[in-house]
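On to chain A.
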Amino acid sequence: MKVFAFVLVIVTGIMLVVTAADFPAWGDAHSPPNQYLSTHYITQAEHETAVPNMVTAVLADYRGFDTMFETAVVFCAGLAIAAILGHEKKKRYVVRRKALPKTEEGDIIIRMATRFLVPVTQLFAMYVIAHGHHSPGGGFQGGVILAATFILMTLAFDLKTILGRFSEKMTLIWANVGLFIYAGIGVLCVLLGSRFLEYSALHKILPGTDEIMARSHSMLGVEIGVALTVMSMLFAIYAHLVSKGRLEDGL
Partner candidate 1 sequence: MNIQYLPVVAVSISLLAVPLIILLNKKPNLREAVSLLAGVVKLGCVIALVPHVLNGEQIEIVLWEFEAGLPIAFRVDGLGLLFAFVAASLWIVTTAYSIGYMRTTKSKNLTRFYSYFAISLAATLGVAFSANLLTLYLFYEALSLATFPLVTHNGDGEARSGGRRYLYFLLTTSIGLVLPAMLYIYGQVGDLNFQPGGVLVDSGMSQTTLLVLLLAFVFGFAKAALMPFHGWLPGAMVAPTPVSALLHAVAVVKVGVFSILRIITGIFGTDFMAQVNWHEIVTWVAAGTVVISSLIALSQDNLKRRLAYSTIGQLAYIILGASLLTDRAVTGSSLHILMHAFGKITLFFCAGAIYVASGKKYISQMVGLGRIMPWTMAAFLIGSMSVIGLPPTGGFVSKWLLLMGALDARMNAVVVVYLVSSLLNAAYFLPIVFRGFYVPGDDPTKPVKMKEAPLWCLIPLWITALISIALFFLSDTAIRLIEVFLGVGV
Partner candidate 2 sequence: MSDVLTFIISRFNYWIYIVLMMIGLYAMIAKRNYVKKFIGMSIFQTAIILFYVSTGVKSGATIPILEHGHDIGHAAAAINPDHYANPLPHVLMLTAIVVGVATLGVALAVVQKVHDQYETIEEPEILFKLGQE
């Protein structure tokens, strides 16, 4: 097997190396990918969508259909992992505490630091989501940061406690809500007599906007949807993986 793999790798590698000779050089501003569509996005994105961050504009608007399925991939992965590892559904979430436990085992410094860090991080995550139009950021990034805060909490406390606050059921609901927001905005465009995800149609119901600003605002809605799904599903994936699907105790 090793010999076979080695030969395969060498053959494929040679093919790729030979082909790479045909490629444009590093940083070539005049290579085809940096010219054709790229130029349009760079020069027109602001005009057409009123979003200065071109990545966000391309992500959520020009290629919004991709992004919707990207969100669906996350949703699908969460569902898949729950399906693979999940045990029979039982009443597991009897522990419902209002406040984080004060007398748990573990390092008090870490727990205190977490208590302090989590709200700040979550606030930052929301900034990343909301300010994605103007600075690096967006739904995915914000969602991942949000999920990271929950993961941080499970590391500092324990899984059961955190699941008492953000249960499997809630992750499912929020992931659904997120995807619903995204696809729902798309459908709303259809209902308003336009095409799927053609946000400009939404200016009919968004007060004080024109077609271009409607695109900008809808992108924010879409990003929020993405963030919700990513946050809840990544946390759910983590929770399942660390506890072998039992969702009781893990890392």
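We adopt the following convention: contacts are C-beta pairs under 8 Å (C-beta built on N, C-alpha and C of every residue); 3 or more make two chains touch, one makes a residue touch a chain; residues count from 1.
Here is how the candidates were picked: all candidates are chains of the complex that A comes from, given by their letters.
Everything numeric here is computed off the predicted structure, so don't read it as measured data.
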item: Numbered candidate touching chain A, per complex, among 1 or 2; value: 2
item: Contact set on chain A toward candidate 2 in their complex; value: 1-2, 4-6, 8-9, 12-13, 16-17, 20-21, 23-29, 31, 33-35, 37-39, 41-47, 50-55, 57-59, 63, 66-67, 70, 73-74, 76-77, 80-81, 84-85, 134-136, 140, 230, 234, 237, 240-241, 244-245
